[in-house]
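Here the complex is missing one protein chain, while the rest keep their positions.
For subunit A:
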Amino acid sequence: MKWTADDMTVFLREKQYIDTLLLPLQPVSFTNEMKQSASMQEFVEALTREMEKQFKGRVMLSPAFPYLKQEPVEEQLPKIQKWIQEAKEGGFSHIILITSDAGWKQVEKSIDGMLVWMPFVPFENLENSYKKQIISEQMKQLLPLLTMKWNE
């Protein structure tokens, strides 16, 4: 389900089936790492869009959680925990955080949800067909992760 009023109507009606929240973690920089931030956003956005398409009936795609790349990830932890907690209160039993920022791997154990780290592929100057191919390759890795999580 997308974060739109239409899909939200379906969600509210079919809540018992849509139990997974997909939450992108998006580093933002307005200085040195601006370009990398943009590349990551582009990649993760394409990937999550595809995941939403494949698993529309069970996964809700949340707006991304943005934070300054400059700040250490530890500082984001309390906030992200709050997001996760509220999502749980809202009825999501599986919370999947997805990011290209490797910083999160160091705090993975303190996160109350599944962290999926995908090294980003820069899309700059790539043809559409090639981008699609990359995304479908990444999807092949993600599929088993999700089904595993659901079977837990």
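Assorted remarks:
By definition in this document, a residue touches a chain if its C-beta (ideal position, glycine included) is under 8 Å from a C-beta of that chain, and two chains touch if they have at least 3 such contacts; residues count from 1.
The rule is simple: contacts and distances are computed from a predicted model.
Of "Molybdopterin-dependent oxidoreductase", "Phenylacetate-coenzyme A ligase", "Sarcosine oxidase subunit delta" or "Menaquinol:cytochrome c reductase iron-sulfur subunit", only "Menaquinol:cytochrome c reductase iron-sulfur subunit" is the UniProt protein name of the chain excluded from the display. Across A:G57, A:P72 or A:G91, the single residue that touches the chain missing here is A:G57. For the chain left out of this panel, the touching residue among A:K35, A:K79 or A:K132 is A:K132. Within the entire complex, the positions of subunit A that touch the omitted partner chain are 10, 14, 17-18, 53-58, 128, 132, 143, 146-147, 150.
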